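Take a look at the structure below.
Of the protein chains in this complex, all but one are displayed in their positions.
Residue numbering begins at 1 within each chain, and the chains themselves are lettered A, B, C, D and E in the order written.
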Amino acid sequence: MNIVTIGLSAATLFAMAVVICYILGWASKAFYVEVDPRVEAIGAALPGANCGGCGFVGCNDYAEAVVLSGAPVDKCPVGGASCASEVAGIMGVEVGESYPQRPVVHCTAKYSDRKGRHEYRGEMTCKGANMVAGVQGCTYGCLGFGDCTRVCKYDAIHVIDGVATVDYDKCIGCGACGSVCPRNIITITPFKKSQILAVGCSNKDKGKDVMAVCEVGCIGCKACARKSEIFKIVDNLPTINYDNWDAECSLEVLEACEKCPRNRLIFVGEPSDADIVATKDKEAPEIIEADFKTTVDDTEWRG
Amino acid sequence: MKPIQQMEPLSPTAFERLRNNNIIQAWLVLILTLCFGSSLAGIQMTLGPKIEENKLNETLEKIPELILGAEGAQKLTESGEKLDVIPRSFVVDKPGKKAVYNVYEAFDKDKKRLGWVVKTGGQGYADRIELLLGVDPEVKTVSGIFVLEQKETPGLGNKITFEEWRGQFKGKNTETPMGVVKGGKAGAGDINAITGATISSRAVTDIVNMAVADLKGPLTANAEGGK
Amino acid sequence: MADQPTAAERFIQGILPENPVYRQLLGLCPTLAVTNGLKAAITMSAAVLFVLFCANVIVSLIRNLLKPHLRIVIFTLTIATFVTFADRFLAAYVYQMSKVLGPYIPLIIVNCLIICRCEVCASKQGVVTAGADAIGQSLGFCLALCSIAAVRELLGTGMLFDIRVLPVVWPDWVIMVLPPGAFLTFGLLLGLVNWYSDRRAAAAGGK
Amino acid sequence: MGLKFKGFGGSGSFPHGVHPPERKNFSGAAVIEVIPSPGQVLLPLLQNVGAPAKTSVKAKSEVKMGDKIADAGGFVSAPLHAPIAGKVGKTGVCTLTNGRHVPAMPIRAEGEQIEGKELWEKIFGGQWPKNADKYSPKEIVDAIQAAGIVGLGGAAFPTHVKYVPNEEKPIDTVLINGCECEPYLTSDYRMMLEVPDPIICGSLLLAKASGAKDVIIGVEDNKPEAVEVLKKAAAGTGIQIAVLPTKYPQGSEKQLILAVTGREVPLGGLPLDVGVAVSNVSTTAAIAGAVVKGNPLTHRVVSVTGAGVQTPKNLLVPFGISIGELIEACGGLTKDATRMVAGGPMMGFAFSDMNSPVTKGTSGITILTHEDLKKEDETSCVRCGRCVDVCPMNLVPTKIAMASRHRDTELAQQYNIMACFECGSCAYICPANLPLVQLVRTGKAEVIAAGKK
Amino acid sequence: MAKEIQIRESAEAPVIHVAPSPHLSHTAQTTRTMMRDVLIALAPVTGMALYVFQAYALRQLAICVIGCLAAEWIFTGMRGRRATLWDFSAAVTGVILALSLPGTAPWYIGVIASFTAIGIGKVIFGGLGMNIFNPAMVGRAFVMIAFAGAMGAAGYQDASSAVDAISQATPMDAFKQGGAIAPLSALFWGNTNGSLGETSAIACLIGGLYLCIRRTASWEIPAGVIGAVVVLGGIANLLNPESQWTVLHHILGGALLFGAFFIATDPVTSPLTPKGKLIFGTGVGALIMLLRIFSGYPEGVMFAVLIMNSITPLINRWTIPRPLGGK
Partner (left out) sequence: MISYLIDIFLIGIGAALINNFVLYYFVGICPFVGVSRKISTAFGMGCAVIFVIAIAAVISWAITTYVLMPGALLSRTVAGLFVPPETAAGIDLTILSYIVYIFAISSSVQFVEMYVRKFFPPLYKALGVYLPLITTNCAILFACLVIMSKITGVDNPADAWDLGRALTLAVGGGIGFTIAIVIMAGIREELDLCDVPKPFKGVAISLIVAGILSLGFMGFTGVDSGLRKAMMPKPEVVAQVQPEAEAGK
């Protein structure tokens, strides 16, 4: 009886395995559906635990999302980093950028520099205040309610003295702050050197109008542009052409900075040495241009 | 589960066909099933009897106590003796209900019938309550009950498992069904409800009443005819 | 492939930094179901240890024979077998406890924790590492279960390991040993653990 | 209300809405005064919904009152005309009361100005024909367009656009909006009382232009005198006066149409879609002026009101005059003035800059005091559903606001965020004092941004 | 941030500030006045409880109100938020909790219920307005299950009590266990045993109507509850005509009116739209009847409210109103 039981057990399982393998094998052929080979490849690279930890329903769904809708490659908590790099390999994306991108806040006026500030009651966010006239005179500059601080997951940007200030040690350049700022004064800029030059003002109005609202704003006097080729005045504001940025011009640039009557040319950032090494050989980035908008409320209202 | 990979189209040569055969592809699975199947059966062979014994013992161990009472059982163990227990089953056929009772008939070493132990159960407050009911050979009095399984509320309903409460059943007459009385003023034929758990108390009493009613006839009939 | 952690790292990681319950949130069903008493929790952890260890070792041994598409089938087969072993063993030697644990022992088969470890560690690394990983993870699991069970048993019955530790005047919080108590206790402890590790991370970041 | 409503398709009212205190007594009795001609005006180049106007005169050129100084920047746009005689300055920028930062053209007063009585005569004086037989629809629409007329009810939508003949969607009813449901404001009320004739005339012109059979003037029942005056003026013209219950926002066109005609303007649609065109009473008067007298739109009546101003008044002012001058003309602010609002308190914009110019959309300046603004601190939404009960658009404002606060545009759209017209009923009633309208507006901005992406 | 903004201060010139529209608000009703209204509406019920249960009621009220306020203060403090005691919401929770407990419950039950109500029922979700479940009912359910002995039927009776009502069985229990029918007048006026707030139907009605008239509570919810109970109770009566526990007993007995007017109407945990509120109320009523008739508990208000609370988000989803002119 013992042997029979043992035999029968083994046989039962064996029979089941045979039947199932056969059926499934047949089914996989009979019901074959064309899929993107990358989906399969990623599916194979993923652990297949189907734990749902990635936020998708199961590994296959995630694989599809990666291929079809460009989901991030590093979402699988089970597979971890090794899995992420494998998936990245399949997708042909690089993990890591060629040069560090960091946010630059193009406003440097402290509370005391701003004219026409009024007490504001309402939703205490920049987004909200941006829709109300008269919170402060300047309609371009930082509002200081810290929407950017709230979205930064890395605790890297803070409102100090009424103006958003990036902590370049912590910032990883995710760009969240830039996309949330309702005044579009944060640009995500490639850092070619540990410190780059930036314009600390976004006001595109004429000098007189700027002076009416801000103690320190750029008045578009063109002093810098006269000193160095690298500056070009567009809409009453200098833009900096990083193509022409090299060691020789740094002297001119320093001079230009000195000439600026309002001291609005500033050096920002101090990315690590590693970043500098990493970006040494990369081609210089194109002109960085902040997408300033005359911002207050472009929604249609009423009717 | 990962979908089993799609097969290449069946290739013409016999060898290729063999290699691509679904079953052959899964050779590891097959071998493992063989190993696992037989080793499991082996385990079953070795542990199976022990488990069966455990299951049975759960009931058997209680029988002396249910029949003889706690001291009686104590004495019995001290004397190293054992009761002779014969498991039987009775089918009760009633309109609208067909029930099967597992009943253990207990004899002492002189083959004298000491009593019956009935395994029975019914709906309690939360879930089914399973219990053992001991009665004397003539099914005149209850000699004890024991709760095997219950999921009543701890602190309330689960007091039915406590000796203080279930002890009440001992010696109760089975002539008339037992009633449940709240407030601790039960008469001779009644059971005191647990405070705050009348439902559980009543459920147990009902189960006992029902079993007694169902089995009184057959058991006494059997007792007379037996021996 | 990136560096794989060593055996010792695997062992340590499993206990706290990658605690399967609190950090990875794997195997939640038994975590909730069998933590109304410390004894049950420890028995469960032992069963998991056994199954995880055996499965990890076997998978690690045959890892080179694995075909990707049959991998999970083989894992489940192996796990199911060892779970059956554990189940029968408990039924034979600690029958009462096996009744208490009921279906949750067989449910180890589908416990994500085990498949996950087979997948992440055993199918990629050697036997020793796999074994160490299994032990580390199981200890972590045990620790988590015991922490929950201790709270529940203590508040719910005034006892630990079935021994009364709180004074008799303590009114038992019956809810703690019932299903809602499991969810609430685990939720609160999880929050506590998150809060603590956030604080630790903040302290470390601040330095 | 049923009785007053014989003869109209609607029930006379609309679902939901609120009853804020009316406070029309501040300036309700003040006869319209003509403000002295200012030394300078600053004309923003964007005063209407749609495209900004394009300057058509060079800096330093001399202009007379009524000269065109900027062309319409497109079809949905309106030209600008000089409200005073003077010299055009260099185009600068200015911030409007609604927060928009736009280019603006200054004109320094020089030479003879038309002022006072003379101005009043020019704009409102003379005979107004009680029929429109003389004019063809095209003539009327062209005159409206050339005069730069935009809606004076607040939205500043270029009026000619509403009335260009449309084969597919014929207009059968012209509704003249005399509700003025905003608390405090009285400019429309004074217009109806003092100059009903141009209003009637303009209404008839609009009916002619659009080919509508019915012309209905809707007035809230808190202005019985205005109803009387209009009734008298309209006698024999076929114009009907609908007296509506006082409820905010009765003046909103969708609600007005529903109340008067019983038609529902489809979501995202225009009144045109249900065969109705709506214009404000002041707009109508301006239209009459443009068609009959060829007057371009250069002035409007503005109520300066509220407890925060010394003597509340209704003033006829040129566009581009700074709001500070208006307030001066009313004796200045009181000490406890705390908030200046361009428009009424429900939908107006708070502003702080006294130099902001009056634009075509400025229907009033309301100065609120500390007392008016006393309210409890904001708490979280207690989900009381009161905002749902008052929303005239039948929305769920709290959900929309919370979705917006958490940047969940998808959820906001599920709750029809774009249907909200920011009437403020919800925020008015909210016991938690949440800035619901502001949240809705930020949410809308985000939805639009997401849609553009 | 607000603090950092300079406020122009000068004795002469007015201080102008800016804010989004609308610039008026309906000051007659704020969160605080709403909560105050509830306290006022609870006055008859509380008064009745004090009259019937005397010191027991006073003690339980004191424990729960102080417990809830303390819990609110401690837990919001732990979150580093300003304590919000003065919006009275914690006080309302405390009073309702106390009124839903038996007067004889030991002191620790009130304390634990209060802390659970505020901690797990409210603050953990984010505080006022954020909770999904009715805090008072979370607290009551917690202790009801935890201390079933003291909270079950037996917990209501105290043979040694000098207070009349407490030595009787509660009406629902007397019926369930012994088939005894309490006279309707007793249920109406309230000199029976039970939880503190539930005994007097008239007090609940007075307070409830006040709430509905003040529009602090929406009438749809109590209407739905009572409507469902009438219909289902009527059906139950028809199916079982010999039962003496009629529809009226169902309505006047137990916590039905108290629950319908004060508990189910909690705005935070009920749906937003009138239609949703009606569905919610009907659901609560139907569940109450289901649980009363079939479940192991004598009463079902608390569970019915908790279960319907849990599907409130779904109801909100299903009842997004059609915007004007929309499809």
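FYI, a contact is a pair of C-beta atoms (placed from the backbone, for glycine too) under 8 Å apart; a residue touches a chain by one contact, two chains touch by 3 or more.
The structure displayed is predicted, hence computed values, not measured ones.
Student: Using the touch definition from the header, name the shown chains in contact with the chain that isn't displayed.
Tutor: When the full complex is considered, the omitted chain touches A, B, C, D, E.
Student: Pick out which of B:F36, B:W116 or B:F169 touches the chain that's been left out of the picture.
Tutor: The missing chain is touched by B:F36.
Student: Which one, D:A403, D:L434 or D:V447, makes contact with the chain that was left out?
Tutor: That would be D:A403, which touches the missing chain.
Student: Mind listing the subunit D residues that contact the chain we can't see here?
Tutor: 380, 402-403, 405-406, 408, 411
Student: In the complete complex, which positions of subunit C touch the hidden chain?
Tutor: Its contact residues with the unshown chain are 25-30, 32-33, 72-73, 76-77, 80-81, 83-84, 87-88, 103, 106-107, 109-112, 115, 175, 178-184, 186-188, 190-192, 194-195, 198.
Student: By the contact definition given up top, give the residues of subunit B that touch the hidden chain.
Tutor: 1-4, 36-37, 40-41, 43-44, 48, 86-98, 100, 102, 119, 123, 125-127, 177, 199, 209-210, 213-215, 217-218, 221-222
The working rule: only the chains that are shown with their structure count from here on.
Student: Chains in contact with subunit A and with subunit D: which ones?
Tutor: Chains that touch both subunit A and subunit D, as defined above, are E.
Student: Can you figure out the chain closest to the middle, judged by Cα centres?
Tutor: E
Student: Using only Cα atoms to place each chain's centre, name the chain farthest from subunit B.
Tutor: Checked the centroid distances; the maximum from subunit B is D.
Student: Please list all residues of subunit E that touch 2 or more other chains.
Tutor: Answer for subunit E, listing residues that touch two or more other chains: 15-20, 148.
Student: Two or more other chains touching the same residue: where does that happen in subunit B?
Tutor: 1-5, 25-26, 29, 33, 36, 40, 44, 153, 155-156
Student: Please name which positions on subunit C make contact with subunit B in the complex.
Tutor: Result: residues 62, 65-74, 77-78, 80-81, 84-85, 88-89, 91-93, 95, 156-157, 172, 174, 177-178 of subunit C touch subunit B.
Student: Which bits of subunit A are touching subunit E when the two form their complex?
Tutor: 111, 117-124, 128, 131-135, 144-146, 159, 162
Student: In the complex formed with subunit C, which residues of subunit E make contact?
Tutor: Those in contact with subunit C are residues 106, 108, 112, 120, 124, 142, 145-148, 150.
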